[in-house]
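Partial view: only certain chains, each at its native spot in the assembly.
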Amino acid sequence: MSDPGMRGSYSEHRSALLARLRRIEGQVRGIQRMVESDTYCVDILTQLSAVIAACEKVGLKVLEDHIRGCVADAVRSDDGEAKLAELVSVLERFLQVGHSAVSARA
Amino acid sequence: MSDPGMRGSYSEHRSALLARLRRIEGQVRGIQRMVESDTYCVDILTQLSAVIAACEKVGLKVLEDHIRGCVADAVRSDDGEAKLAELVSVLERFLQVGHSAVSARA
Amino acid sequence: MSDPGMRGSYSEHRSALLARLRRIEGQVRGIQRMVESDTYCVDILTQLSAVIAACEKVGLKVLEDHIRGCVADAVRSDDGEAKLAELVSVLERFLQVGHSAVSARA
């Protein structure tokens, strides 16, 4: 967890983000019902792919606001280097999204 | 949607899959609360990465059961070719191989 | 390395695979020239994305031939379980393609 004093840069898009996250929550519940009713594997995989794509789209939006907000502000002030280093490590993590879980097992 | 007569091959792992999906649902609700309380962007990105990783793990499990069940059965019977073709298209989608965003431009 | 007695299932597509791999080799050499002549970062990233997409497409083709050939043959004979286990581990690795490198550093 980061410094609790730090704020999100996405306030302008908060309601749109929440709407998307609620839709994702609904999709996940839908997959639960599919599993309960023994739906064909391939249809479940399709829905999981849709959830992953939706999460990545939300992530890209948050990342975009973060770069335009937090990062740009920091670069204009004196805190640029630390913020750029943090951004690079976020990108590294987001690039490998979902994959460390697998590689941790390998 | 596929033929509604087709069943999932994951029945042996159904309760484990459901438990994971409920945990994912809880994570998505947690991200909603983070967005509502203006949590720092980077912490939200970290949580989104965790949800994506969890969905991919569930997908890999379903895929594994599908290959051992539906696909192997079909290969042993007469329906092998259609099932293998379907598997390849599922893999293409799930592995996002060839990432069409890029390949569409190439 | 696997048992050297095992053969590829892609012989029917060998010349197409080789043509694609030669094109990829040419793209990689093109990126070297770009780096030598100080080409703008974004153009280099675009070309790297194209190489990655091309490698993934080749991988999907090899995977497809492998499933239709080696895996289907094994399922029809007695060696099915070992081959399916190997396939699942290949998928796991291919799913995380390129990402273990990053997570190993994290």
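The chains carry the letters A, B and C, assigned in the order they are written, with residues numbered from 1 in each.
Keep in mind that, in the parts below, contacts are C-beta pairs under 8 Å (C-beta built on N, C-alpha and C of every residue); 3 or more make two chains touch, one makes a residue touch a chain.
The model shown is predicted, which means the values in this text are computed figures rather than measured ones.
Taking the 3 displayed chains as part of a homomeric complex, how many copies does that complex include in this file?
Here the complete homo-oligomer in the file comprises 4 chains.
Operating definition for what follows: only the chains that are shown with their structure count from here on.
From the mean C-alpha coordinate of subunit A to that of subunit C, what's the distance rounded to whole Å?
27
Centre to centre, by mean C-alpha position, how many angstrom separate subunit B and subunit C?
From the centre of subunit B to the centre of subunit C is 21 Å.
Can you work out the whole-Å distance between the CA centroids of subunit A and subunit B?
16
What parts of subunit B, by residue number, touch at least two of the other chains?
Within subunit B, residues 56, 60, 63, 94 contact more than one other chain.
Help me check something: in the complex, which residues belonging to subunit C touch subunit B?
Listed in rising order, the residues of subunit C that touch subunit B are 46, 49-50, 52-54, 56-57, 59-60, 63-64, 67-68, 72, 75-76, 80, 84, 87-88, 91-92, 94-95, 97.
For subunit B, which residues are in contact with subunit A within the complex?
1-3, 6-11, 14, 17-18, 21-22, 24-25, 28-29, 31-32, 35-36, 38-46, 48-49, 51-60, 62-63, 65-66, 69-70, 86, 90, 93-94, 96
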